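Only a single protein chain was left out; the remaining protein chains are all shown in position.
Presenting chain A:
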Amino acid sequence: MNKTSTAAAVLVVGTLALAGCTDNTTQASADGAISVVSTDDACNVSTDTTAGGTIKFDVKNEGSAVTEFYLLAEDGLRIVGEVENIGPGVTRDLVVMAPQGKYFTACKPGMVGDGIRAAFTVNEAADGQEVSADRAALQKNATDQYAAYVKDQNEQLVRGTEKFADAFASGDEELAKSLYAPTRMHWERIEPVAESFGDLDPILDAREADLEDGEDFTGWHRAEKDLWAPKGYTKMTESEREKIATKMVEDTKELYTRTQSLEFTPDQLANGAKELLDEVATGKVTGEEETFSHTDLWDFQANLEGAKIAYEDLQPLLVGTDDALDEELKTNFAALQKQLDAYREGDGFKYYQDLSDAQIKELASGVDALSEPLSKLTAAVVK
């Protein structure tokens, strides 16, 4: 019993009070608060959706027993917020910070049982609103969203590949050529994930120049060479095409199956975004990727989109912890996209060989400008 323990106690309370302070006024809803009326047998919440961030409930007890009000997580178990001891006739406030997601509201008249529950949805936060104090939940949210994106892109890749393979095998070169670049974009958007399967990546996406002795030349670039045949090249026979096409569909379906159960971590997302930019720098800006079709800018766009999705999924983790990096990434993503937009033609882009050296150099410096802050993303999100 001395000064130290007194100081410690004061410090504990003081720190908690400061860390837990939140604005009484909130932009969560137009009038600043969601009103809840709890009676002995009902729980009327004025709305069942609101914007994420700081949410305030005004809970009025119009019943005869003491009541409690809870905001529960999607599992119906974890308490996100609660206010106890609401006597009859009394209004008490509950202020919580809740990120986007599904919740339950519950009144508990008499403080017994599971309470009178209703589903409650929190939408995306308004700009500039802090979304959550719970980083673990944010990280889970980010990786879940990204996993859903990967699944979706894979699904589209399978469907696109089937169409392309049909056209290619049947000798409809015009159709096959028009499907080539747009279909590959689904692959390029999730390239780091696809590349993580060391057996599938080479048979689907290896370029002839990168093949080692004894390896078969298959997959996308095999078809590319046949469609945009260089001088002195002997075209494949119908049965050879058939074989390549069938294998592509088979392998893409295998990739789809394997990605269904993939789970990600925040650092994988952040590193993946950086890898995609590196892909752009080493393959697309140099025009090496699509040697025959020259559709490198389609791949460029897809890599950029894939990286941007990963960043956007992770973005709530930067809010309030590294706003400067967030701002820099947002600006540089937009700047690079603007540069790339200058080469749009119709649904697609200019062919690589139509770009001037100065234009290529300019694109390369745009990629570097984004690459630099992107390399800091991993450290910022795993905090």
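Structure notes:
Keep in mind that, in the parts below, a residue touches a chain if its C-beta (ideal position, glycine included) is under 8 Å from a C-beta of that chain, and two chains touch if they have at least 3 such contacts; residues count from 1.
We take it that contacts and distances are computed from a predicted model.
The subunit not displayed here is recorded in UniProt as "FTR1 family protein", chosen from "glycine dehydrogenase (aminomethyl-transferring)", "Ferredoxin", "FTR1 family protein" or "Cobalt transporter CbiM".
Checked against the full complex, the one of A:Asp48, A:Glu74 or A:Asp93 touching the unshown chain is A:Asp93.
Note on the undisplayed chain: of the listed residues A:Ala42, A:Met111 or A:Val382, the one touching it is A:Met111. Even with one chain removed from view, chain A keeps its contact list with that chain: residues 1-3, 5-6, 9, 12-13, 16-17, 19-25, 56, 64-66, 77-97, 110-113, 133.
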